[in-house]
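Dropping a structure here in structure tokens format, bear with me for questions.
Yeah, one chain of the complex is gone here, protein chain that is, but the others are all in their spots.
So, chain A:
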């Protein structure tokens, strides 16, 4: 099979009355890295799922080498030479690498008996060719995320994919792993594979793309060369000029009021998911906790809030021990907490925006007296917050679950910032939030710092950490790799996120 040219003509995909994709034209030339740039929810993944045969388009046509094709399912797409690496890996955790690669295209001998050796050999060949270093007999669940991603790429290559779709491939990687992935992409391009690279991270897009197509609200906004500036690209994504830098003033730390000593969280399996962490935050300072997803960040914040069992150590706020207190008392001590997953922990989806805005204060004056709530006060509060935080909602009575990600996050943030705070913790404050709202949310966080609250931000997005932090703490496998000042080079932070100590690049603090 030779190289493949891929063309999408007038693709639309509707879910009910909502158009996730509308009249999209896209041409992917062979041996090119073609980037689809757009915000979360712009419709990139939907488009790729259409291309991969997972969704049937409402209208439009897909052409492979100028011939129209009709994909009934992923099998058809694979047969046409299209492979996809999904954002959430499509690997069976309890299978070996070889079994995962074989699945769906199993080499068999008589009677359907598996000949897994053939797959092993293919994996070794591909590994050798691209320097992947993947053991065909390892269990997938034991592999680091970066290696799992390579298994996904091998899966596509074994099926002789000529067009490889990578859906937000860098979301789960450390900066070093990201660089390695970009190298792999260049290698694949050199070997004649075309790549559709879906991302919202401007730096990576600019580093590797041949062509950039920007998508906004389900429509193609236009193409841009990789030489376009980050500000230009961001403006295309959002549809209005945005400033990418926060321009925050230098922090003026005052008294240190929040001290964590030797905090350890034990998981049910006996391992320490948070392992002897000590740090402190001064009033008027932002400490950003960086690290790849799943290195103990969730447990750390939940331990401070008091919703983790098996915690030892000490968490002192204003000279008072928080550890062991019920969550309600922790909140009453002046802790504002934005959980990492707003849809699970931050909001009650079917409740109205107004109700969600008083979830933590519903039983207190002015929202309640005795056993009854005061709806008028709740509504009044909602009106004020909706205006102050620019929450785009049809009405204060609309279910919070129906809002866009950015607006849901504003509801959570508005609620948590509406009390006088002694400590503000925000976990993944802008995950899945559009660029426009990010700017706003970041400004609010900095404003909270400037009134003199100690602020702790947990983020897996290095850009966000660098943007907000006055000091940066890096977690790796539940341990604190180090705390470094803002302005520490990205490379150093990247290495720290992979567990390498800070002493190489910076002298810490």
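One rule holds in what follows: a contact is a pair of C-beta atoms (placed from the backbone, for glycine too) under 8 Å apart; a residue touches a chain by one contact, two chains touch by 3 or more; residues count from 1.
One rule holds in what follows: contacts and distances are computed from a predicted model.
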Omitted chain (choose from "Aspartyl/glutamyl-tRNA(Asn/Gln) amidotransferase subunit C", "Response regulator", "ABC transporter permease" or "Multifunctional fusion protein") - UniProt protein name: "ABC transporter permease"
Contact partner of the left-out chain, one of A:92, A:128 or A:447: A:92
Touching the absent chain when the full complex is considered, from A:31, A:69 or A:103: A:103
Option touching the unshown chain, where A:264, A:343 or A:404 are the choices: A:264
Touching the absent chain when the full complex is considered, from A:312, A:343 or A:398: A:312
Touching residues (missing chain, whole complex) on chain A: 49, 52, 54-55, 73-76, 78, 84, 86, 89-95, 99-100, 102-106, 108, 111-114, 155, 259, 261-262, 264, 266, 270-272, 310, 312-314, 316, 319-321, 323-324
